[in-house]
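Removed from the display is one protein chain of the complex; every other protein chain stays in position.
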Amino acid sequence: MNATTPACPIQVAAQFDDFDVGALTRRLYAQAGAVGAVATFVGLVRTDDDVLALTLQHYPGLTEHSLQQLAAEAAARWPLLGIEIVHRVGRLNPGEQIVYVGVASGHRREALTACSYLADQLKTRAILWKQEHRPTGDTWLEPSDADNASVASWHQQA
Amino acid sequence: MNATTPACPIQVAAQFDDFDVGALTRRLYAQAGAVGAVATFVGLVRTDDDVLALTLQHYPGLTEHSLQQLAAEAAARWPLLGIEIVHRVGRLNPGEQIVYVGVASGHRREALTACSYLADQLKTRAILWKQEHRPTGDTWLEPSDADNASVASWHQQA
Amino acid sequence: MLRVLFFGSLAEQVGMAELALDWQPGWQQVQDVLASLHRSHPAIAQVLAKRRGLLIAVNQRIGAATAAIADQDELAFLPPVTGG
Partner (left out) sequence: MLRVLFFGSLAEQVGMAELALDWQPGWQQVQDVLASLHRSHPAIAQVLAKRRGLLIAVNQRIGAATAAIADQDELAFLPPVTGG
């Protein structure tokens, strides 16, 4: 960091506890006067096809490392002023928050693009395993073809 | 609205008071189980080129109507489950929140895209006038060429 | 009576944010009011004629110079907008 390259603080967490979107978002305002845009994404549990709940399994240490790596990629690609990623683990019911991505930047385009990038990358590159619980049984999920295509599209844009 | 077309509630406001990003975002979770993604955008006042403050002027009635119209366009274009736009008016100091855009959808792509759309459209189509206060005097702003190009790009994608 | 409003930089250019005009029986469209302004308020009319990209609103709805106008209406002139 020097006078011409503002810092991009990165904070990531994998946690059982719920998170406070307001507090996480306001933390991204810290570089007041430099931050002109904050884009956020929250994923929530849907009840598609009678899903009763999800269970997210993580690998403590490696999961956080994977989140940190995705954030570092975004910070290297766009001029950002802060990134927060919080991913919940454990059993989550419909309507519950799963993941928070927040990105601060000087301008809206970079914040919105980096936020989309991270939401896409999390689907296929966050070290997490997701199980759906339904009345008919439990199923482990894998990234969909669409998820893989979304991640591939960011390489084409590089 | 019928069984196969979930409602997309739209709420817009132009107000002098500050807003609570957490409360606005959580309001978008209302259709629990259907909402899988909420994307938000917050604009904040920067100190570019020694800006001391901004003043946003609105035209009560028409300003809200313009915000409502942009939200309705987004709801017609993507399968959304909720839109909130809050635009502040009056004098705002560096670091202060200017605008909130929040979009709920079943899936991340639609929420993120619609949120970007609205952030872009607000720059050139929200009925508001923005004045910068600097040590050297006051200047009324107009949309930049880049802002106009961003809005034009959404027509090409249509 | 017709209430005429000017916003943003336009208010500074015309030197006022608001103007009350006595209603003229011949007025049917916004352009009729503009024609009258050239006689009654030539300085304002000149500014309006020069500014590029002005929008017109009648009773808080965007319209054209051919929009209908009636006594007690609110007519507004809007310079280029920018929000966000």
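Order of writing sets the chain letters: A, B and C. Residues in each chain are counted from 1.
What we mean here is this: contacts are C-beta pairs under 8 Å (C-beta built on N, C-alpha and C of every residue); 3 or more make two chains touch, one makes a residue touch a chain.
Keep in mind that this is a model prediction, so the values were computed, not measured.
Undergrad: The complex has one chain that is not drawn here; which of the drawn chains does it touch?
TA: Even though it is not drawn, that chain still touches A.
Undergrad: Taking the full complex into account, find the residue in A:46, A:108 or A:130 that is in contact with the omitted chain.
TA: A:130
Undergrad: Of the residues listed, A:23, A:62 or A:146, which one is in contact with the missing chain?
TA: A:62
Undergrad: If the hidden chain were put back, which residues of chain A would touch it?
TA: Chain A touches the missing chain through residues 43, 56-57, 59, 61-62, 65-66, 87, 98-99, 119-120, 122-131, 140-143, 147.
Definition applied: only the chains that are shown with their structure count from here on.
Undergrad: From chain C, which chain is the farthest off, judged by mean CA positions?
TA: The chain farthest from chain C, judged by C-alpha centres, is A.
Undergrad: Please tell me the distance, in whole Å, between the geometric centres of chain B and chain C computed from their C-alpha atoms.
TA: 28
Undergrad: When the C-alpha atoms of chain A and chain C are each averaged to a single point, how far apart are the two points in Å?
TA: Those two chain centres are 49 Å apart.
Undergrad: Which chain C residues reach two or more other chains?
TA: 84
Undergrad: Show the residues in chain A shared as contacts by 2 or more other chains, in ascending order.
TA: 108
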